[in-house]
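Just one protein chain is left out here, and the rest sit where they should.
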Amino acid sequence: MAGAVPGIRIQREDFDVAAEIAALTRDRADIGAVVTFSGLCRDEQGALSELELEHYPGMAEAEIGRIAAEATERWPLQGLTVIHRHGKIAPGENIVLVVAASAHRQAAFEAANFLMDYLKSRAPFWKKEHLTDGSHGGWVEAKEADDRAADRWKKSGG
Amino acid sequence: MAGAVPGIRIQREDFDVAAEIAALTRDRADIGAVVTFSGLCRDEQGALSELELEHYPGMAEAEIGRIAAEATERWPLQGLTVIHRHGKIAPGENIVLVVAASAHRQAAFEAANFLMDYLKSRAPFWKKEHLTDGSHGGWVEAKEADDRAADRWKKSGG
Amino acid sequence: MRLIYFAWVRERIGKPEEDVELPAGIETVADLLRWLKSRGEEYEHALQFPDVIRVAINQEHVGHREKIAGAREIALFPPMTGG
Partner (left out) sequence: MRLIYFAWVRERIGKPEEDVELPAGIETVADLLRWLKSRGEEYEHALQFPDVIRVAINQEHVGHREKIAGAREIALFPPMTGG
(Lines give C-alpha, C1' and ligand atoms only; values in the text may rest on other atoms or scores of the structure.)
Protein backbone atom coordinates (compact mmCIF):
# COMPACT_ATOMS: atom_id res chain seq x y z
CA MET A 1 0.00 0.00 0.00
CA ALA A 2 1.27 3.43 -0.93
CA GLY A 3 0.81 6.54 1.13
CA ALA A 4 -2.58 7.19 2.57
CA VAL A 5 -3.46 6.19 6.12
CA PRO A 6 -7.26 6.31 6.25
CA GLY A 7 -8.90 8.54 8.85
CA ILE A 8 -11.94 6.84 10.40
CA ARG A 9 -14.34 8.56 12.78
CA ILE A 10 -17.57 7.35 14.37
CA GLN A 11 -19.28 10.30 16.02
CA ARG A 12 -22.60 11.87 17.04
CA GLU A 13 -21.66 15.32 15.74
CA ASP A 14 -22.15 16.58 12.22
CA PHE A 15 -19.16 17.00 9.90
CA ASP A 16 -17.89 19.80 7.67
CA VAL A 17 -17.12 18.56 4.15
CA ALA A 18 -14.92 21.55 3.26
CA ALA A 19 -12.83 21.12 6.44
CA GLU A 20 -12.35 17.41 5.69
CA ILE A 21 -11.24 18.14 2.11
CA ALA A 22 -8.88 20.84 3.39
CA ALA A 23 -7.37 18.46 5.95
CA LEU A 24 -6.41 16.05 3.13
CA THR A 25 -5.20 18.59 0.56
CA ARG A 26 -3.51 21.32 2.63
CA ASP A 27 0.13 22.11 1.84
CA ARG A 28 0.54 19.56 -0.93
CA ALA A 29 0.37 19.66 -4.72
CA ASP A 30 0.24 15.96 -5.60
CA ILE A 31 -3.56 15.64 -5.40
CA GLY A 32 -5.46 16.24 -8.62
CA ALA A 33 -8.87 14.90 -7.68
CA VAL A 34 -11.01 14.83 -4.55
CA VAL A 35 -14.33 12.99 -4.55
CA THR A 36 -16.70 13.31 -1.60
CA PHE A 37 -19.85 11.35 -0.91
CA SER A 38 -22.31 12.67 1.65
CA GLY A 39 -25.20 10.45 2.65
CA LEU A 40 -28.20 12.34 4.04
CA CYS A 41 -31.30 11.34 5.97
CA ARG A 42 -34.15 11.31 3.45
CA ASP A 43 -37.86 11.68 4.10
CA GLU A 44 -39.91 12.04 0.94
CA GLN A 45 -43.28 11.41 2.62
CA GLY A 46 -42.83 13.88 5.48
CA ALA A 47 -43.70 11.11 7.98
CA LEU A 48 -40.23 10.73 9.50
CA SER A 49 -39.38 12.56 12.69
CA GLU A 50 -35.88 11.18 12.97
CA LEU A 51 -33.66 8.22 12.31
CA GLU A 52 -31.94 6.58 15.24
CA LEU A 53 -28.63 5.00 14.28
CA GLU A 54 -27.43 2.20 16.51
CA HIS A 55 -23.90 0.91 16.03
CA TYR A 56 -21.49 -1.66 17.41
CA PRO A 57 -18.79 0.39 19.14
CA GLY A 58 -15.34 -0.96 18.46
CA MET A 59 -16.39 -3.15 15.57
CA ALA A 60 -17.74 -0.14 13.61
CA GLU A 61 -14.31 1.51 13.63
CA ALA A 62 -12.53 -1.81 12.98
CA GLU A 63 -14.76 -2.86 10.08
CA ILE A 64 -14.68 0.55 8.37
CA GLY A 65 -10.92 0.50 8.89
CA ARG A 66 -10.68 -2.87 7.11
CA ILE A 67 -12.79 -1.60 4.19
CA ALA A 68 -10.76 1.62 3.97
CA ALA A 69 -7.47 -0.31 4.06
CA GLU A 70 -8.70 -2.47 1.18
CA ALA A 71 -9.53 0.69 -0.81
CA THR A 72 -6.02 2.07 -0.29
CA GLU A 73 -4.62 -1.22 -1.59
CA ARG A 74 -6.84 -1.29 -4.67
CA TRP A 75 -6.50 2.36 -5.73
CA PRO A 76 -3.58 4.80 -5.54
CA LEU A 77 -4.98 7.23 -2.96
CA GLN A 78 -3.27 10.23 -1.39
CA GLY A 79 -5.91 10.52 1.30
CA LEU A 80 -9.07 8.82 2.55
CA THR A 81 -11.47 9.90 5.29
CA VAL A 82 -14.64 8.13 6.44
CA ILE A 83 -17.00 9.63 9.03
CA HIS A 84 -20.15 7.80 10.12
CA ARG A 85 -22.57 9.41 12.54
CA HIS A 86 -24.66 7.58 15.14
CA GLY A 87 -27.51 8.62 17.42
CA LYS A 88 -30.58 10.60 16.35
CA ILE A 89 -30.51 12.25 12.95
CA ALA A 90 -33.27 14.44 11.51
CA PRO A 91 -34.39 14.44 7.85
CA GLY A 92 -32.05 16.54 5.73
CA GLU A 93 -29.11 15.97 8.08
CA ASN A 94 -25.85 14.23 7.24
CA ILE A 95 -25.31 10.55 8.08
CA VAL A 96 -22.05 9.54 6.43
CA LEU A 97 -19.11 11.11 4.61
CA VAL A 98 -16.41 9.58 2.44
CA VAL A 99 -13.58 11.73 1.06
CA ALA A 100 -11.14 10.13 -1.40
CA ALA A 101 -8.14 12.04 -2.76
CA SER A 102 -5.92 10.86 -5.61
CA ALA A 103 -3.66 12.14 -8.37
CA HIS A 104 -6.28 11.08 -10.93
CA ARG A 105 -10.04 11.31 -11.02
CA GLN A 106 -11.01 7.71 -11.78
CA ALA A 107 -9.24 6.33 -8.70
CA ALA A 108 -10.97 8.88 -6.47
CA PHE A 109 -14.41 8.14 -7.96
CA GLU A 110 -14.02 4.37 -7.75
CA ALA A 111 -12.60 4.32 -4.23
CA ALA A 112 -15.44 6.50 -2.88
CA ASN A 113 -18.05 4.39 -4.67
CA PHE A 114 -16.50 1.15 -3.36
CA LEU A 115 -16.38 2.52 0.19
CA MET A 116 -20.07 3.41 0.12
CA ASP A 117 -21.13 0.02 -1.23
CA TYR A 118 -19.13 -1.78 1.44
CA LEU A 119 -20.25 0.54 4.24
CA LYS A 120 -23.87 -0.16 3.30
CA SER A 121 -23.49 -3.91 3.44
CA ARG A 122 -20.74 -4.47 6.05
CA ALA A 123 -20.51 -1.59 8.55
CA PRO A 124 -22.35 -2.56 11.78
CA PHE A 125 -24.98 0.20 11.89
CA TRP A 126 -28.77 -0.16 12.08
CA LYS A 127 -31.38 2.48 11.41
CA LYS A 128 -34.65 2.77 13.31
CA GLU A 129 -37.37 5.16 12.21
CA HIS A 130 -39.24 7.44 14.60
CA LEU A 131 -42.34 8.92 12.98
CA THR A 132 -43.87 12.39 13.28
CA ASP A 133 -47.04 10.89 14.80
CA GLY A 134 -44.95 9.65 17.75
CA SER A 135 -44.95 6.00 16.71
CA HIS A 136 -42.01 3.83 15.74
CA GLY A 137 -41.71 3.11 12.05
CA GLY A 138 -39.59 0.10 12.87
CA TRP A 139 -36.13 -0.93 11.80
CA VAL A 140 -35.12 -0.08 8.25
CA GLU A 141 -34.76 -3.28 6.22
CA ALA A 142 -31.55 -4.05 4.42
CA LYS A 143 -31.85 -3.88 0.66
CA GLU A 144 -30.81 -6.75 -1.51
CA ALA A 145 -29.71 -4.14 -4.06
CA ASP A 146 -27.04 -2.99 -1.59
CA ASP A 147 -25.59 -6.50 -1.39
CA ARG A 148 -25.54 -6.73 -5.17
CA ALA A 149 -23.84 -3.32 -5.35
CA ALA A 150 -21.09 -4.58 -3.03
CA ASP A 151 -20.73 -7.80 -5.02
CA ARG A 152 -19.72 -5.95 -8.18
CA TRP A 153 -16.37 -5.10 -6.55
CA LYS A 154 -15.42 -8.74 -6.05
CA LYS A 155 -12.36 -9.62 -8.04
CA SER A 156 -13.05 -12.39 -10.51
CA GLY A 157 -9.44 -13.51 -10.36
CA GLY A 158 -9.80 -14.24 -6.62
CA MET B 1 -36.25 15.88 -17.36
CA ALA B 2 -37.35 15.96 -13.74
CA GLY B 3 -36.52 18.72 -11.33
CA ALA B 4 -32.98 19.96 -11.29
CA VAL B 5 -31.98 23.10 -13.19
CA PRO B 6 -28.18 22.95 -13.34
CA GLY B 7 -26.21 25.87 -11.91
CA ILE B 8 -23.22 26.72 -14.13
CA ARG B 9 -20.54 29.24 -13.20
CA ILE B 10 -17.32 30.22 -14.96
CA GLN B 11 -15.29 32.39 -12.62
CA ARG B 12 -11.81 33.50 -11.56
CA GLU B 13 -12.55 33.14 -7.84
CA ASP B 14 -12.16 29.99 -5.80
CA PHE B 15 -15.25 28.08 -4.65
CA ASP B 16 -16.41 26.70 -1.29
CA VAL B 17 -17.50 23.06 -1.58
CA ALA B 18 -19.51 23.09 1.67
CA ALA B 19 -21.43 26.22 0.60
CA GLU B 20 -22.26 24.66 -2.77
CA ILE B 21 -23.52 21.46 -1.12
CA ALA B 22 -25.58 23.53 1.35
CA ALA B 23 -27.11 25.55 -1.50
CA LEU B 24 -28.43 22.34 -3.08
CA THR B 25 -29.59 20.55 0.07
CA ARG B 26 -30.90 23.36 2.32
CA ASP B 27 -34.53 23.06 3.51
CA ARG B 28 -35.30 19.81 1.75
CA ALA B 29 -35.36 16.15 2.74
CA ASP B 30 -35.59 14.41 -0.64
CA ILE B 31 -31.83 14.22 -1.24
CA GLY B 32 -30.10 11.09 0.03
CA ALA B 33 -26.74 11.39 -1.73
CA VAL B 34 -24.43 14.23 -2.69
CA VAL B 35 -21.27 13.53 -4.67
CA THR B 36 -18.72 16.27 -5.22
CA PHE B 37 -15.70 16.21 -7.49
CA SER B 38 -12.99 18.82 -6.99
CA GLY B 39 -10.22 19.02 -9.58
CA LEU B 40 -6.99 20.57 -8.28
CA CYS B 41 -3.85 21.95 -9.91
CA ARG B 42 -1.18 19.28 -9.52
CA ASP B 43 2.60 19.70 -9.56
CA GLU B 44 4.47 16.58 -8.59
CA GLN B 45 7.86 17.77 -9.83
CA GLY B 46 7.80 21.16 -8.09
CA ALA B 47 8.59 22.85 -11.43
CA LEU B 48 5.20 24.51 -11.95
CA SER B 49 4.70 28.11 -10.89
CA GLU B 50 1.10 28.33 -12.07
CA LEU B 51 -1.38 27.16 -14.65
CA GLU B 52 -3.05 29.75 -16.83
CA LEU B 53 -6.52 28.71 -17.92
CA GLU B 54 -7.80 30.32 -21.10
CA HIS B 55 -11.46 29.83 -22.00
CA TYR B 56 -13.97 30.74 -24.68
CA PRO B 57 -16.39 33.12 -22.93
CA GLY B 58 -19.98 32.41 -23.86
CA MET B 59 -19.28 29.01 -25.35
CA ALA B 60 -17.82 27.71 -22.06
CA GLU B 61 -21.11 28.39 -20.24
CA ALA B 62 -23.17 27.12 -23.18
CA GLU B 63 -21.23 23.89 -23.64
CA ILE B 64 -21.13 23.04 -19.91
CA GLY B 65 -24.86 23.84 -19.85
CA ARG B 66 -25.44 21.33 -22.66
CA ILE B 67 -23.43 18.63 -20.86
CA ALA B 68 -25.22 19.34 -17.56
CA ALA B 69 -28.64 19.23 -19.24
CA GLU B 70 -27.76 15.84 -20.71
CA ALA B 71 -26.81 14.60 -17.22
CA THR B 72 -30.17 15.70 -15.79
CA GLU B 73 -31.90 13.78 -18.57
CA ARG B 74 -29.88 10.61 -18.02
CA TRP B 75 -29.98 10.49 -14.20
CA PRO B 76 -32.68 11.49 -11.70
CA LEU B 77 -30.93 14.45 -10.06
CA GLN B 78 -32.30 16.80 -7.43
CA GLY B 79 -29.48 19.26 -7.96
CA LEU B 80 -26.40 19.83 -10.12
CA THR B 81 -23.76 22.55 -9.89
CA VAL B 82 -20.68 22.98 -12.08
CA ILE B 83 -18.05 25.65 -11.41
CA HIS B 84 -14.99 26.02 -13.65
CA ARG B 85 -12.30 28.57 -12.84
CA HIS B 86 -10.20 30.47 -15.38
CA GLY B 87 -7.15 32.71 -15.12
CA LYS B 88 -4.00 31.89 -13.12
CA ILE B 89 -4.15 28.99 -10.69
CA ALA B 90 -1.30 27.89 -8.39
CA PRO B 91 -0.41 24.27 -7.57
CA GLY B 92 -2.72 22.91 -4.88
CA GLU B 93 -5.54 25.29 -5.81
CA ASN B 94 -8.97 24.30 -7.07
CA ILE B 95 -9.76 24.29 -10.81
CA VAL B 96 -13.18 22.71 -11.19
CA LEU B 97 -16.10 21.57 -9.04
CA VAL B 98 -19.05 19.30 -9.82
CA VAL B 99 -21.78 18.72 -7.22
CA ALA B 100 -24.48 16.15 -8.01
CA ALA B 101 -27.41 15.52 -5.64
CA SER B 102 -29.88 12.67 -5.96
CA ALA B 103 -32.18 10.50 -3.90
CA HIS B 104 -29.83 7.57 -4.48
CA ARG B 105 -26.08 7.23 -4.47
CA GLN B 106 -25.44 5.56 -7.82
CA ALA B 107 -27.14 8.34 -9.81
CA ALA B 108 -25.08 10.97 -7.99
CA PHE B 109 -21.80 9.08 -8.55
CA GLU B 110 -22.46 8.41 -12.23
CA ALA B 111 -23.67 11.91 -13.04
CA ALA B 112 -20.60 13.51 -11.45
CA ASN B 113 -18.28 11.07 -13.22
CA PHE B 114 -19.99 11.69 -16.59
CA LEU B 115 -19.79 15.46 -16.11
CA MET B 116 -16.04 15.31 -15.47
CA ASP B 117 -15.33 13.11 -18.49
CA TYR B 118 -17.31 15.43 -20.76
CA LEU B 119 -15.83 18.60 -19.27
CA LYS B 120 -12.35 17.23 -19.96
CA SER B 121 -13.01 16.51 -23.60
CA ARG B 122 -15.65 19.12 -24.61
CA ALA B 123 -15.49 22.24 -22.42
CA PRO B 124 -13.54 25.00 -24.24
CA PHE B 125 -10.69 25.55 -21.77
CA TRP B 126 -6.95 25.36 -22.40
CA LYS B 127 -4.16 25.11 -19.84
CA LYS B 128 -0.77 26.78 -20.23
CA GLU B 129 2.06 26.04 -17.81
CA HIS B 130 4.25 28.74 -16.29
CA LEU B 131 7.36 27.29 -14.68
CA THR B 132 9.18 28.29 -11.49
CA ASP B 133 12.32 29.15 -13.51
CA GLY B 134 10.32 31.87 -15.29
CA SER B 135 9.95 29.99 -18.57
CA HIS B 136 6.79 28.79 -20.26
CA GLY B 137 6.23 25.06 -20.06
CA GLY B 138 3.91 25.33 -23.03
CA TRP B 139 0.31 24.32 -23.54
CA VAL B 140 -0.84 21.17 -21.81
CA GLU B 141 -1.57 18.47 -24.38
CA ALA B 142 -4.96 16.80 -24.49
CA LYS B 143 -4.86 13.17 -23.43
CA GLU B 144 -6.28 10.47 -25.61
CA ALA B 145 -7.33 8.72 -22.38
CA ASP B 146 -9.73 11.59 -21.70
CA ASP B 147 -11.44 11.09 -25.05
CA ARG B 148 -11.74 7.37 -24.35
CA ALA B 149 -13.17 8.14 -20.90
CA ALA B 150 -15.87 10.30 -22.50
CA ASP B 151 -16.61 7.64 -25.12
CA ARG B 152 -17.63 5.11 -22.50
CA TRP B 153 -20.83 7.13 -21.85
CA LYS B 154 -22.00 6.84 -25.46
CA LYS B 155 -25.24 4.91 -25.63
CA SER B 156 -24.94 1.86 -27.80
CA GLY B 157 -28.62 2.09 -28.71
CA GLY B 158 -28.03 5.52 -30.32
CA MET C 1 -18.42 -16.12 26.70
CA ARG C 2 -19.98 -12.73 26.08
CA LEU C 3 -22.94 -12.43 23.71
CA ILE C 4 -23.92 -9.00 22.37
CA TYR C 5 -27.15 -8.16 20.57
CA PHE C 6 -28.06 -5.23 18.33
CA ALA C 7 -31.14 -3.62 16.78
CA TRP C 8 -34.25 -5.85 16.71
CA VAL C 9 -32.30 -8.87 17.94
CA ARG C 10 -31.50 -6.84 21.09
CA GLU C 11 -35.08 -5.59 21.39
CA ARG C 12 -36.62 -9.05 21.03
CA ILE C 13 -34.21 -10.79 23.39
CA GLY C 14 -34.73 -7.90 25.77
CA LYS C 15 -31.15 -7.20 26.76
CA PRO C 16 -28.07 -5.75 25.07
CA GLU C 17 -25.64 -8.43 26.22
CA GLU C 18 -25.12 -11.37 28.52
CA ASP C 19 -22.46 -13.85 29.60
CA VAL C 20 -23.27 -17.48 28.91
CA GLU C 21 -21.75 -20.86 29.65
CA LEU C 22 -22.11 -23.02 26.59
CA PRO C 23 -23.03 -26.67 27.01
CA ALA C 24 -20.79 -29.29 25.45
CA GLY C 25 -21.26 -29.89 21.73
CA ILE C 26 -21.79 -26.28 20.68
CA GLU C 27 -19.03 -25.92 18.11
CA THR C 28 -20.20 -23.60 15.38
CA VAL C 29 -22.17 -20.39 15.04
CA ALA C 30 -25.11 -22.44 13.73
CA ASP C 31 -24.97 -24.64 16.86
CA LEU C 32 -24.96 -21.52 19.04
CA LEU C 33 -28.00 -20.05 17.28
CA ARG C 34 -29.90 -23.34 17.63
CA TRP C 35 -29.09 -23.58 21.34
CA LEU C 36 -29.96 -19.93 22.03
CA LYS C 37 -33.27 -20.27 20.22
CA SER C 38 -34.28 -23.00 22.68
CA ARG C 39 -33.69 -20.75 25.71
CA GLY C 40 -37.13 -19.14 25.83
CA GLU C 41 -39.77 -17.37 23.83
CA GLU C 42 -37.91 -14.06 23.52
CA TYR C 43 -34.96 -15.94 21.97
CA GLU C 44 -37.33 -17.93 19.79
CA HIS C 45 -38.85 -14.65 18.57
CA ALA C 46 -35.45 -13.03 17.92
CA LEU C 47 -33.93 -16.03 16.18
CA GLN C 48 -37.01 -17.38 14.40
CA PHE C 49 -35.27 -17.16 11.01
CA PRO C 50 -31.64 -17.96 11.83
CA ASP C 51 -30.48 -17.53 8.23
CA VAL C 52 -31.19 -13.80 8.51
CA ILE C 53 -29.02 -13.34 11.60
CA ARG C 54 -25.57 -11.88 11.00
CA VAL C 55 -22.76 -12.82 13.36
CA ALA C 56 -19.43 -11.31 14.35
CA ILE C 57 -16.81 -13.09 16.42
CA ASN C 58 -14.37 -10.80 18.20
CA GLN C 59 -15.71 -7.93 16.05
CA GLU C 60 -15.22 -9.61 12.67
CA HIS C 61 -17.98 -10.87 10.38
CA VAL C 62 -18.20 -14.67 10.17
CA GLY C 63 -20.45 -17.19 8.47
CA HIS C 64 -22.71 -19.62 10.34
CA ARG C 65 -20.33 -22.55 9.82
CA GLU C 66 -17.50 -20.75 11.62
CA LYS C 67 -16.13 -22.53 14.73
CA ILE C 68 -16.62 -20.52 17.91
CA ALA C 69 -13.70 -21.95 19.90
CA GLY C 70 -11.59 -19.06 21.21
CA ALA C 71 -14.31 -16.46 20.88
CA ARG C 72 -14.35 -13.84 23.63
CA GLU C 73 -17.25 -11.87 22.20
CA ILE C 74 -19.95 -13.03 19.80
CA ALA C 75 -22.40 -10.46 18.42
CA LEU C 76 -25.76 -11.28 16.80
CA PHE C 77 -27.57 -8.69 14.73
CA PRO C 78 -29.85 -8.14 11.71
CA PRO C 79 -28.46 -7.29 8.26
CA MET C 80 -26.78 -3.90 8.51
CA THR C 81 -28.35 -0.69 7.25
CA GLY C 82 -25.56 1.85 7.67
CA GLY C 83 -24.17 4.20 5.12
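Should a chain be cited, it is by its letter among A, B and C, assigned in written order, with residues numbered from 1 in that chain.
Assume a contact is a pair of C-beta atoms (placed from the backbone, for glycine too) under 8 Å apart; a residue touches a chain by one contact, two chains touch by 3 or more.
Note that this is a predicted model, so its numbers are computed, not measured.
Chemist: Shown chains touched by the missing chain?
Modeler: B
Chemist: Can you list where chain B touches the absent chain?
Modeler: The list for chain B reads 39, 53-56, 58-59, 62-63, 84, 95-96, 116, 119-128, 139-142, 146.
The definition used in the following text is that only the chains that are shown with their structure count from here on.
Chemist: In whole angstrom, how far does the Cα centroid of chain A sit from the Cα centroid of chain B?
Modeler: From the centre of chain A to the centre of chain B is 23 Å.
Chemist: Could you put a whole-Å number on the gap between the CA centroids of chain B and chain C?
Modeler: Here chain B and chain C have centroids separated by 48 Å.
Chemist: Where in chain A do residues touch two or more of the other chains?
Modeler: 39, 116
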